[in-house]
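A single protein chain has been omitted; all remaining protein chains appear in their positions.
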Amino acid sequence: MTTLTRARARMDWPGVFFATLLTVAIVGPLLVVGTWAFTEVWRFPNVIPQQFGFRFWGQTLGRADVWNALMLSLRLTTVVTLLSAAICLPAAYAFARMSFPGRNLLFFSFLAGHAFPKFGLLVAIAAIFLQLNLIGTFWGVVLIQLVGTLMFMIWIPVAAFQAVDRRMEEAARDVGASPLRVFWSITLPQAGPTIAAAVLLSFVGTFYETEGAWLIGAPGIRTMPVLMISYINNQMVIQYGAVLSVLLWVPSFIALMFARRVIGGGAFARGFGG
Amino acid sequence: MTEIAEGVVRPLIDNTAGRRPVGLLLVAIPVFLMIWLVIWPAINAIGRTVWRTGASGETSFDLSSYGFFFSDRYSLDNLAVTLWTTMVCAILLLVICLPIALYLRFSQGRLSAYVQALAIFPMFVPSIILAFAFIRVLGPNGMVDILLNAVDLPKIRTPYLTPWGPVIGLVWDNIPLTVLILLAGLGSVANQSVEAARDVGANALQVFWHIILPRISNSILVALSFSVLGIFSSFTLPYLLGPASPEMLGPFMQRTLREVQDPIGAMTQAVIAFGFCIAFGLFYVRSVARNQGK
Partner (left out) sequence: MSVLHIRQVTKTYSGGTKAVDSFSLDVADGELVCLLGPSGSGKSTLLRMVGGFEQPTGGQITIDGEDVTHLPPERRPTGMVFQSHALWSHMNVFKNLAFGLRLRRMPAAVIREKVEAVLELVGLSGYGERATGQLSGGQQQRVALARSLVLEPKILLLDEPFASLDQHLRERLREEVRDIQQRLGITTLFVTHGQDEALSMADRIVVMANGKTEQIDRPNVIYREPQTPFVAGFIGTMNLIEGAVSDGNFMRADFTLPLPVSDGPAILAVRPEAIDLTISETPEANVHRVTDYGTHGLVDLDLADGTRIKSMVAHPDMFQTGQGVQISPRAVTAYRDNRPIYRS
């Protein structure tokens, strides 16, 4: 992109302005939380903690409710992601490559999930789950989180499949590969990275999903995010929350690194309608 | 080298497989889930709150739950604070994200990449961590208070547990997607289009108003719709950062359903939320459908 500003290789003042503002507003708060995680004593009005240490890491990780929530979250998220991949990826392939009656209508129906105010929809679903006795159950939460991944796991893989150059596949057919072999050796590897990123983002998004888990899962099912809510509400020792925050954030960071390529591509934003 | 005939467009969808229903089989399960857990609940919520089963078991057209909502002082206050929060967030998001998106579109280099990375960053911070960080920074005796105290300034009136708490949190949370959607829209404005405008004498502001804005008006509306749909009924941040009363519709609905144990009341509130957002929802669906169809 060409530079259109009048700047003659001078200071990029707007850039400096935005960078400073965003660093303070976005990185700042997280630094504070990070500092709290490694604090043993920090009393107002000290600008930095009086005493650093790892004591609270041991304490937090020693709590039974933390481990239960962590294990539960991992089980839940894995089940949801695997289920989602299993049912959505073949569907994505069908949407991307096959023609069948109602294809367009059904494809755009996946937008319906985003056409309603999200929590309002969750409440409507919860009302139904009440009657089905799914409230507070593992599978109730699985279902609700599964729906949350649908649009993501359909639209991005569809874009990935459509982006595979048909001529590569035709060249493979030309040298004698069967359709199944073409799919396995050409289509899947080509679309693979994008789909892998979608699956990863799905996993991370589900892990952090709060609203559905709280609404449907409470009180029996307490995922990590829900546990954090109770910690914040009950004003537990600050360090517990800070340690949990740092712990919770690690998978997010890993996802960030891997999914950068998908986020950068225009397909992602277009998937949200930009 | 085989010659490709002029004008033969290779179809994206392989129609040679015919309109066999194999595809239908593959998409059946996700579609079923979508219908059962999105479309049906919405219809069901509307239905059960409009046709009520009386004590004697007969069903009749009965809008009393809506009547209650619109006559109840408490409910109306909650609705009002929800509308206010959504509007303020939408305006703040535009005011913050449009300049950032414009800057990112028309600059390059490492600083620009850094700004972009920062703008996208909140997408990878879960809402609860955000809430926790908010309280640690802007809450009573939080970081801001500490810093102000260190330079002998008075402590701020914390926005924690006021309607401004959720506003700050929701804006922070929605910056990435808004910037991304606006950037995608700005991507369709060709550099030469802007240069041509400057060539005929338009200054930066005129270029923005006459050339860029008309081209991204759709993106802006999509970004707005997406934010509104997310913010209007959001739960986590208003629940953790906002006041107990008046509360936003999200926490209100949750309380009505799980604590007051009034499913009809909760569904009524949900349907009212649908109603207020319907224009945005329809617009959003139409926009994305048109975009994908291109």
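Labels for the chains are A and B, by order of writing; each one numbers its residues from 1.
Basically, a residue touches a chain if its C-beta (ideal position, glycine included) is under 8 Å from a C-beta of that chain, and two chains touch if they have at least 3 such contacts.
Everything quoted here is computed from the prediction, not taken from an experiment.
Trainee: Among B:Val167, B:Ala197, B:Leu249 or B:Val285, which residue is in touch with the absent chain?
Mentor: Hidden-chain contact among the options goes to B:Ala197.
Trainee: Who touches the missing chain here, B:Arg52, B:Arg215 or B:Arg286?
Mentor: Per the contact definition at the top, the residue touching the missing chain is B:Arg215.
Trainee: Name, in rising order, the residues on chain B that touch the hidden chain in the full complex.
Mentor: 190, 192-193, 195-203, 206, 210-211, 214-215
Please note the rule applied: only the chains that are shown with their structure count from here on.
Trainee: Averaging only over C-alpha atoms, locate the centres of chain A and chain B and give their separation in whole Å.
Mentor: Computed value for the inter-centroid distance: 16 Å.
Trainee: Considering the complex alone, what residue numbers of chain A touch chain B?
Mentor: Checking each residue of chain A against chain B gives 1-5, 12, 14-16, 18-19, 22-23, 25-30, 32-33, 36, 44-47, 87-88, 90-91, 93-103, 106, 108-121, 123-128, 130, 143-144, 146-147, 150, 154, 162, 166, 204, 208, 210-211, 214-215, 218, 225, 228-229, 232-233, 238, 241-242, 245, 248-249, 252-253, 255-256, 263, 266, 268-270, 272-274.
Trainee: Please output the residues of chain B touching chain A within their complex, sorted ascending.
Mentor: Residue positions touching the partner: 10, 12-15, 17-24, 26-27, 29-31, 33-35, 37-42, 44-45, 48, 99-100, 103, 105-109, 111-112, 114-115, 118-137, 141-143, 145-147, 149-150, 172, 177, 180-185, 187, 191, 194-195, 198, 219, 222-223, 225-226, 229-230, 232-236, 239-240, 249-250, 253-254, 257-258, 263, 266-267, 269-271, 273-274, 276-277, 281-282, 284-285, 287-289, 291-292.
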